[in-house]
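First the structure, which I've put down as structure tokens, then a few questions once you've had a look.
One protein chain omitted, others in place.
So that you can tell them apart, the chains are marked A and B in the order they are listed, and the count of residues begins at 1 in each.
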Amino acid sequence: MKAGIKIALLFSLTSSLLLASEQFAMSDADRAMYAEMLENNPAEMDLEAGSEYFDEYCNGEAGLANFLGVKEEKLPEYISGFPRYVEKLKMVAGLDQVMQALMSENGHKPFKLKSGDMFGMLGYVKSLANDLPISINVDANKHMKEAYVLGKEVFETKRGGRGLSCLSCHNDAVKGAILRTQPLPDLGENVAGGTWPAYRMTKSSLRTLQRRFQGCMNNALLAVIPIGSKEMNALEVYVTNMSKGKEIAIPGLKR
Amino acid sequence: MGKVKSLIKIKPKKFKNGEIVKVSFMVMHPMETGMRKDKKTKKIVPADYVKSLKFDYNGKTITTMNVWESVSTNPVFTTYMKVDGKGKLTVTFTDSKGNVNEKSKKIKPKG
Partner (left out) sequence: MQRREFFKKLGVVAAASSIVVPTMGFAEDKPKSPNEMSYKTALDAITDGKTPIKSDKLKLKAPEIAENGAVVPVTITVDSPMTDSDYVKSIHILSTKNANSRCADIHLTPANGKAMLATRIKLGGTQDVVAVAKLSNGEIYIASQSVKVTIGGCG
């Protein structure tokens, strides 16, 4: 493309991005209204159902603490460090996968990872760590170290129809820029690792972080990675670590 | 028909007699408008929404609501209520198909 046309194209694009950001910048008053909605989050009903499943199929906190080999009073803190390398599963895993194993152990057919029932149960269990800081430790052992490296690779690898990676839209240079009417979020500042599972308003349902990753991949024309797979867990480790130290607040409320 | 999931929340959680508290009622309901086409079947999903609410406190109806399909899925409704003695708050909700359900919460003022 001729240099003149390239410059003209760049100018029109950046100016349209700027105009967009002025036009659609959310006012403080509007922002406050959305923050207020957290007080009554429909996901609370999913979590209530999840707590009932948790008690029935996993024997509640006692059952989970026992499975993980931690004292019950230390369970919330332990939960705040997930995803972790779980010895019993011989892999870096999420709490949903831990609960699948626990459900099996207790003689129940485990919920599918990508099911509303599991999302609710995961939301409930993760909410036990509310107000605690995200304490994931990517240096805990060689498995976590490997997961972090793999997660970073998944985050940064360009693939798919548009040659995009997660990093293409989630990086310091473009954070806050408006794409398709929404500001691009910084996943660390957004506390992605501590505000999912969340109620998604555009889906009117509770969703998990990995499920959200899938939605994003789908829209960016990247092949979707299965929930609970090695790569997806690694990606969750990498993204969760971005908000290490920030407070957990589940269920979240998202667009 | 399975039990419809709903929740009554009072804010603040601890309150005295005579205090005016916030009451929120939320219910898991699709609130189908009757205008949405199902992506898989390509057919219009029939209307199915909560259409009325009745708030009874210690045997008296204190508030009623009419609701239409333009209210969001998994709706939340908030209003105020004056605490007038120990008792029970019951929300009875009816949907467009005629199903009637109810949810109750004990009201226990402290002092």
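Operating definition for what follows: a contact is a pair of C-beta atoms (placed from the backbone, for glycine too) under 8 Å apart; a residue touches a chain by one contact, two chains touch by 3 or more.
Fair warning: this is a prediction, and the values are worked out from it, not measured in the lab.
Student: Out of B:Ile8, B:Met81 or B:Ile107, point to the residue that touches the absent chain in the complete complex.
Tutor: The missing chain is touched by B:Met81.
Student: Looking at the full complex, which residue from B:Lys13, B:Lys39, B:Lys60 or B:Lys110 touches the chain that isn't shown here?
Tutor: B:Lys60
Student: What residues on subunit B make contact with the chain left out of this view?
Tutor: Spelled out for subunit B, the touching residues are 20, 31, 33-35, 44, 47, 57, 60, 62-73, 75-82, 84.
Student: Spell out the interface residues on subunit A facing the chain that's missing from view.
Tutor: Subunit A touches the missing chain through residues 6, 9-10, 12-14, 16-17, 20, 23-24, 26-27, 29-30, 33-34, 36-37, 158, 162-164, 168-169, 173-174, 177, 179-182, 201-202, 204, 215-216, 218-220, 255.
Basically, only the chains that are shown with their structure count from here on.
Student: Whole-Å distance, subunit A centre to subunit B centre, using C-alpha means?
Tutor: 30
Student: Would you pull the subunit A residues touching subunit B in the complex into a rising list?
Tutor: It is residues 39-40, 42, 44-46, 48-49, 199, 204 of subunit A that touch subunit B.
Student: Which residues of subunit B touch subunit A in their complex?
Tutor: 5-7, 9, 11, 24, 26-28, 72-74, 76, 78
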